[in-house]
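Of the protein chains in this complex, one is absent; all others appear in place.
In this document, chain identifiers A, B and C correspond to the written order of the chains, with residue numbering beginning at 1 in each.
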Amino acid sequence: MLAQLREYAEAFHDAVPAEIADYIDGGSGAEATLGAASAAWLQWTLLPRVLRDVSTIDTRTTVLGADLAAPLGVAPTGFHTLAHPDGELATAAGAAGALFVVSARATQRYADIAAAAAGPWWAQLYVMRERAVTAGAAQQAAAAGAGALVLTGDTPYVGRKARQGRPVSLASDGTLLNFRDHLPAGADPAVATEQDPAATLDAVRWLTDLTGLPVLVKGVLRADDARACVAAGAAGIVVSNHGGRQLDRAAATATVLPEVAAAVGEQVPVLVDGGIRSGLDVLTALALGATAVLIGRPVLWALATDGAAGVAGVFAALSDDLRHVLGLVGAASPADLDRSMVRRG
Amino acid sequence: MLAQLREYAEAFHDAVPAEIADYIDGGSGAEATLGAASAAWLQWTLLPRVLRDVSTIDTRTTVLGADLAAPLGVAPTGFHTLAHPDGELATAAGAAGALFVVSARATQRYADIAAAAAGPWWAQLYVMRERAVTAGAAQQAAAAGAGALVLTGDTPYVGRKARQGRPVSLASDGTLLNFRDHLPAGADPAVATEQDPAATLDAVRWLTDLTGLPVLVKGVLRADDARACVAAGAAGIVVSNHGGRQLDRAAATATVLPEVAAAVGEQVPVLVDGGIRSGLDVLTALALGATAVLIGRPVLWALATDGAAGVAGVFAALSDDLRHVLGLVGAASPADLDRSMVRRG
Amino acid sequence: MLAQLREYAEAFHDAVPAEIADYIDGGSGAEATLGAASAAWLQWTLLPRVLRDVSTIDTRTTVLGADLAAPLGVAPTGFHTLAHPDGELATAAGAAGALFVVSARATQRYADIAAAAAGPWWAQLYVMRERAVTAGAAQQAAAAGAGALVLTGDTPYVGRKARQGRPVSLASDGTLLNFRDHLPAGADPAVATEQDPAATLDAVRWLTDLTGLPVLVKGVLRADDARACVAAGAAGIVVSNHGGRQLDRAAATATVLPEVAAAVGEQVPVLVDGGIRSGLDVLTALALGATAVLIGRPVLWALATDGAAGVAGVFAALSDDLRHVLGLVGAASPADLDRSMVRRG
Partner (left out) sequence: MLAQLREYAEAFHDAVPAEIADYIDGGSGAEATLGAASAAWLQWTLLPRVLRDVSTIDTRTTVLGADLAAPLGVAPTGFHTLAHPDGELATAAGAAGALFVVSARATQRYADIAAAAAGPWWAQLYVMRERAVTAGAAQQAAAAGAGALVLTGDTPYVGRKARQGRPVSLASDGTLLNFRDHLPAGADPAVATEQDPAATLDAVRWLTDLTGLPVLVKGVLRADDARACVAAGAAGIVVSNHGGRQLDRAAATATVLPEVAAAVGEQVPVLVDGGIRSGLDVLTALALGATAVLIGRPVLWALATDGAAGVAGVFAALSDDLRHVLGLVGAASPADLDRSMVRRG
């Protein structure tokens, strides 16, 4: 892990109550998937090139119209006001130059986040049992300027998490704030805003038609699923196992990314999250076919520790490290990376 | 291991004398096969699907006419009265919705077990040196309502077990109760009721003809053996290494299951046991081609701890966990699982 | 390791001075090859067969005319009088039913060993710088009744051994006793009896012609070498890395045995040594193509501890364990084993 990120990881435990730390850092089941995430990037050794002109390193990347200073973004994570009183507004401000994917469980309103955002942002959402709730949130995100929607597909039921022998979950005053605005009259909020386990890939077209925005599917770990998503109208794929918080023993994203990228990477952007903690991890993901990577827990660690400045610190550290290692592998930009740069074992 | 099972595993050591605990938990030789059993399920990582309609999860399964609430059963294990005074009767009552495979070393009579049973049950047996003993037991099991016979094929001699430097074995007043009733006059009980190392696959047809019941062969670890069993008339296969109690260094069932299932799974049901301790293990076995799984030691842990309620607790916990993870992989029923869901490493 | 062998291993350290224990137990270099020897047998998992008639287990084996109760023998190891005052005579007496391969570094005379031997014995030797020395020893072994000669080919120079920071070597009054008798007049004993690094496979034919005995080559780890040996007239091959005492990092015999056996096993017997410590190890070697196995250090442990009775104890324990596990894999004799019984990993 990059030294700066490690510092945030350590400071974070002083900054938030244990219950919040457990919620953020924990995973489902025996945490096998969680535990394997970062190590899985290390399974790839690097095969750098020598004597290439790397006097200028250019990390600028465009993803579905979003111009980024580096191929980095904030993975959708909930409850930012529990990590820091400024919540998603601080994250939005800090993530300058990076993509901010706002969680369905954001605790501040899209319009306020948009106003605070220093760069492009997208909205992550679920298909809720009450479709009107999702439709309303999606339309409001679009109206507020979201550049795309990210439909999470791996959560028909919420994964079971426990730490130190007790179940871990969180609630907040702001839970599903952007969805609850659209509850139909008389609907039971608890039921209506629950993820609908009957949701299918049809939701991709529905959301696209509803908002005119590109819709990515998040949670994809299989090449055949990625192809099915694209066939269903997905404008992009986010390779993710939900930070090890849904299906335990799910494959590491570092392992399956190349298969997904090989399947659909020429048609749509492929993003990835899961245990990315250094410029070397980012470079590895890019060489394996990712268009950009999303950072989850480190953003929350830094947000809790130092607000917007912390979030900015995470992206500054990762960008800087990425530029350095791009140079060392002989790549002047992510476009110079390819599959031959990484090898298993 | 699922939390509830772990609790039984721990409580069990307080509930029974060390000698019984060693007998139940121990394995043969250096316990290499025993020790590898559970870990072998973890060698398979999962590749879930996203956005499938999993609003209804149906785990019902029928195996050779036995209707089960979930593809779960009690593996044949001996001496239940040593674990709990209610013995096999408690197990039968607790295993509601699951299949109960009654051991040849059951310490209660088939008729009593049948009366206590809340669902289907089968009888496991050996070919004894005195064939009349096996024939009598098989016929009595059939008469009492056993749905099938399970012929254990991996025990021509009993595996050598030792813990803490001393041999481990058990005897009980009820040893081979259902067999001793059929001792011919003048036979030496010790010899007559010993497993016959001369037994061959011919016994499958003999037992089928004798009882009209389907006969499964248990202890199969090879595709060629599975095909030979089916050719010899076996109605099903139980992939098993006898809980690591017979041949040490025998392959893990989690490793060989897919080969056996590929060989005969389209013709006969393939069951499996060995180190299955969570819904994820069950799901993995099903994805690898098992029709149902059998649970050994955890049933005894729970039986010793809490009688029939404990046994019921094991199956409730496993069923519930299985339903949850079926949802998370995008499968509405075991039929939605396939080999592509699991991958080695 | 089989319990009885472990007991000898432990008792041995009380029975001999540390310097002798280090000499016997040590290996060359960093002891990588030594340390990997036993574990390499465990890399093979077993795939037993069910319901075979194993009521009679027959382990009798004939190797180049030597009739053995089981496919077991004493690997050539030196200086038995340093382990026990009765030396090779005790080993010969104890190894009843097993093959005794007498080391070039035996400390007693061939004729005396032959008189004490309870079964067949062979003589291991090196080509010394002074050929007359080797010729004399070979002819004397033949005259004393050796059934074959075992020419060790992996020792052009003696491997460098160190333990606890100091070099390990041994000398004894009886060093090269059977060779020194044949020193030409005026020869420098130290030079004349040194292994000749110029020796080649031509020595096989030379020794065969000289004695009329079959000559095996010991130390072979490659299929091409095994073929070259047979082409040069070798009557058999001993797959060995000299107990990890010569080339450190040499391949484990458990790893290369199947390749050597596949190359020449249909033409000549293939023996193997190296870390064999249980009936399961023996069975694995046989399934991989060995005709018989040789036991090194355990014989010395038992000899030091309990003389001839100890040596007999080693072979009794291994034979008994081999019979047991043959039954458990469904093999009535070594001939029922085949390559399909073992699988890597």
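Throughout what follows, a contact is a pair of C-beta atoms (placed from the backbone, for glycine too) under 8 Å apart; a residue touches a chain by one contact, two chains touch by 3 or more.
Keep in mind that what you see is a predicted model, and the values were worked out from it rather than measured.
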item: Shown chains that the omitted chain touches within the full complex; value: A, C
item: Option touching the unshown chain, where C:Glu10, C:Asp67 or C:Asp224 are the choices; value: C:Asp224
item: Residue among C:Pro48, C:Pro76, C:Gly97 or C:Gly159 touching the omitted chain; value: C:Gly159
item: Sole contact to the chain not displayed, among C:Leu42, C:Ala96, C:Leu201 or C:Ala262; value: C:Leu201
item: Positions on chain C where the hidden chain makes contact; value: 29-30, 32, 151, 153-154, 156-157, 159-160, 162, 165, 196-201, 203, 217, 219-222, 224-225, 229, 246-252, 255-256
item: Contacts of chain A with the absent chain, listed as residue ranges; value: 3, 42, 44-55, 278, 280, 284, 324-325, 327-330, 340, 343
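We take it that only the chains that are shown with their structure count from here on.
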item: Chain contact graph, described as a line, ring, star, complete graph or other shape; value: line
item: Chain B against chain A, contact positions shared by both copies (same if over half, else different); value: different
item: Central subunit by CA centre of mass proxy; value: B
item: Chain centre separation in whole Å, for chain B relative to chain A (CA means); value: 43
item: Whole-Å gap between the CA centroids of chain A and chain C; value: 62
item: In chain B, residues with contacts to at least two other chains; value: none
